[in-house]
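See below for the structure under consideration.
Only one protein chain is missing from this complex, and each of the others stays in its spot.
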Amino acid sequence: MAVLRGKGLGLEIALGGRDFEEALAELQSKLDERPGFYTGTSATAALGRSGLNHDQLERMRGVLHVHGIALQGLTGGPHLEPLAAEAGLRFAALDDGGEELARRRALRPRHQVQLSDAARSLLADFAGARADIAERRKRGEASVRRAVAGQALRVAALPAQELPATLYHVGTLRGGQALEHLGNIVVVGDVNPGAELTASGDIVVFGALRGVAHAGAQGDASARVHALQLAPTQLRIATFIAVEAGDPRRAPVHPETACVQNDRIVIFPREKAPQ
Amino acid sequence: MSARTIVFTSGKGGVGKTTTTVNVGAALAKRGHRVVLVDADIGLRNLDLVLGLEKRIVFDLVEVVEGRCQLRQALIKDKRFESLSVLPAAQTRDKDAVTESQMAALVDDLAATCDYVLIDCPAGIEAGFRNAIAGAGEAIVVTTPEVSAIRDADRVIGKLGERRLPVRLVINRIRPEMVRTGDMLSVDDVCEILSAELLGIVPDDEEIIDTTNKGEPVVLNDVNRLRVIYDKIARRLEGELVPFTNLDSTGFFGRLLGALKAG
Partner (left out) sequence: MHQLQSEVQASAQSAALGRAIVITSGKGGVGKTTTTANLGTALARRGAKVALVDADVGLRNLDIVMGLESRVKHHVLDVLEEKVAADEALVRDKHTATLYLLAAAQTREKEDVDTEKMRALVESLRERFDFVLIDCPAGIEKGFRNAVVGAREAIVVCTPEVSAVRDVDRVVGLLGNDFAPQLIINRVRPQLVKKGKMLSVDDVNAILRLPLLGVIADEPEVIVSTNKGEPLALRNDGPTAAAYHAIAARVAGEDVPAPTVEYKESFMTKLGALFGGKR
């Protein structure tokens, strides 16, 4: 389970059920990957049933402070309350298994938010996808087909599913910034050209998507990309890759959804997207 | 036979390194050479944008160096030319993502597959600059006839000399009307200060901004006079002795301004 997660408007440091030194090292390296990216954010440390001593707390605070992150609270068992009070942190008791959840997740294979080998070799097939785009261009076809309004759509009953974890980011992503997540990604803000989103699930941009978005990055071709303004530099779903044909300055005026149909990426107006 | 590996550098930013790399590369490709352009500006990539290829980037230089893809998968072939490819930089990484020896090895690999490897160097003289020159056998320094640009070019020429890289000069954005009124240094002034061999003189041209915004190398435009100039630079690189023309004979500015050079 990732040590650093988005939670609400801030960050959650997940320490429950983990070796502290290991988690701290992982936290450090995650933060070092994106210097300045989290500056100004606040964080809560979730301990589950694990303990934490004063020294460990201060070290963690130190690591966060260097990156401009303010530690604001602790959650976990009641034994943490005095520590939190002494350190001037908010405290919320979590009496069930924050640790139970952590233990269950620890049993799952540990990912460092990387693509699996299978997905990597699928990515390598993009070369073929590119060649395909080239062929289509030569034949005068657009690489991205926009669905014509008025197509008949089926509404199927959806089984209740456990949704994968969603990374929720509030703010605009600027060029050079990237978000990667096992699960869905929601961005409330714009995604500028030069920014990249990679999600194993869906991607939702509540703003203008102008960068690169890769949904279904582990190979799930049913993944979708939604945006208020879908104008990406490049769109990828699973192993499908698409580039917009046409005048790049024309901005779409209504929300749209991209999905894979008949082995290509197709864009629908939001309300007409198939279920 | 291995390719010639040439880095385009300047010290000062914004003098036209990327535009020059793209147009010289395109001119060489038009003349039948196999050319690969390498964007060494990790984190601030622009080469793809100037060529209009930004939407086709799937892999980049850093992923090649990290072994996450093959070199040929990262190269983007430019459809408008028979033999021009681009290796884009990464955007979400920093200059410390690659080392000098990794860059040198990468350029070596590329050199085995083509005739010219042109490396677009970032501004400055920090690690990004050192990485960019690591794989190069020759250097082209781009400068404008402004005091700050010349000062920076001078510093860069000194550093290139430390690595024993042969240096040639491209003077960009000359405005003949300002040279005439004494408001801008002349070509002779610049060459004297920098004492480097002159490769090309490119006049300031309004069209360039629009073409770089649109991703269309000016070399593709038959009407623009700069096409001829970049072609001459390509020929000089090939070893031909091409004289620098007088602006006299080329229309509007020629009428006004007497024997001022370009070409």
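Chains here go by letter, A and B, matching the order in which they are written, and residues are numbered from 1 within each.
Keep in mind that, in the parts below, contacts are C-beta pairs under 8 Å (C-beta built on N, C-alpha and C of every residue); 3 or more make two chains touch, one makes a residue touch a chain.
For clarity, every value in this text was computed on a predicted model and none was experimentally measured.
Asks: Tell me which of A:20, A:37 or A:206 is the one touching the absent chain.
Replies: A:37
Asks: Who touches the missing chain here, B:7, B:49 or B:169?
Replies: B:49
Asks: Can you list, in ascending order, the subunit B residues touching the missing chain?
Replies: 11-15, 18, 43-46, 49-50, 91, 94-95, 122-128, 146-148, 151-152, 155, 175, 178, 183-185, 206-207, 209-210, 212-213, 252, 256
Asks: List every residue of subunit A that touches the chain not included in the displayed model.
Replies: 35-37, 39-40, 68, 172-177, 190, 192-195, 210
The definition used in the following text is that only the chains that are shown with their structure count from here on.
Asks: Averaging only over C-alpha atoms, locate the centres of subunit A and subunit B and give their separation in whole Å.
Replies: Those two chain centres are 38 Å apart.
Asks: Under the stated contact criterion, what part of subunit B meets subunit A in this complex?
Replies: These residues of subunit B touch subunit A: 43-45, 54-59, 68-70, 72-73, 79, 91-92.
Asks: Can you name the residues of subunit A that touch subunit B in the complex?
Replies: 120, 123-124, 126-127, 130, 133-134, 137, 175-178, 193-196, 233-234, 241, 243-244
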